[in-house]
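This part shows chain A:
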Amino acid sequence: MLFAELIYALTGIGLFVLGLRGTLLRRSLLGRILAINICGAGVFLTLIAIAYRGPGLSPDPLPHALVLTGIVVAVSATALALALGRRLRESEDE
Partner candidate 1 sequence: MSDLIGLALVLLGLTFFVAGSIGVLRLPDLHSRLHALTKADNLGLGLLCTGLALIDGGVLNAVKLFLVWLLVLAASAAAAHMIAQQAMRQERK
Partner candidate 2 sequence: MMATQLWQITDLLLALLALGLGWAAVSSRDLKRSVVFFIAFGLLLAIIWARLRAPDLALAEAAIGAGLSGALLLSALRDEGETAGVDDIQRGPIAALLSLLSIGLAAALAWVLVYTLGIADPVRMADEIAAQISNSGVTNPVTAVLLNFRAYDTLLELAVLLAAVLGILALGPARPAYRAAGPLLDGLIRWLVPLLVLTAGYLLWAGAHAPGGAFQAGAMLAAAAVMLRLGGHPGAGLPGPPLQRLLLTAGIAAFALVGIALMAAGHALLQYPAGWSGVLILLIETAATLAIATTLAMAYIGGRPVGWGPEAPTTKTVHNEERN
């Protein structure tokens, strides 16, 4: 087990839990969406940490491809959630 692998994977878990807690404790929709993004970043970090194989070896490209698409999907999901939130507020105002 590599030091870097362990440290970053644990950091990923920490971020996941922080994000989860934030998602539940935030009052505003925007705050919750932001917290979910941190949550997702934690999952990504854990995956990439496990893919890391030390200075001599090239890392596992499969999780890299997975996370790469994950980042793009996450940002479009965020945009959709924000648009939904805006529509929600507009219909409350009416």
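To be clear about the criterion, contacts are C-beta pairs under 8 Å (C-beta built on N, C-alpha and C of every residue); 3 or more make two chains touch, one makes a residue touch a chain; residues count from 1.
The candidates came about this way: all candidates are chains of the complex that A comes from, given by their letters.
Nothing here was measured: the structure is a model prediction, and the numbers come from that model.
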Of all the listed options 1 or 2, chain A is touched in this complex by number 2
The residues of chain A that touch candidate 2 in their complex are 1, 3-11, 13-22, 24-28, 30-31, 33-35, 37-38, 41-42, 44-46, 48-53, 57-62, 64-65, 67-69, 71-73, 75-80, 82-87, 89-90, 93-94
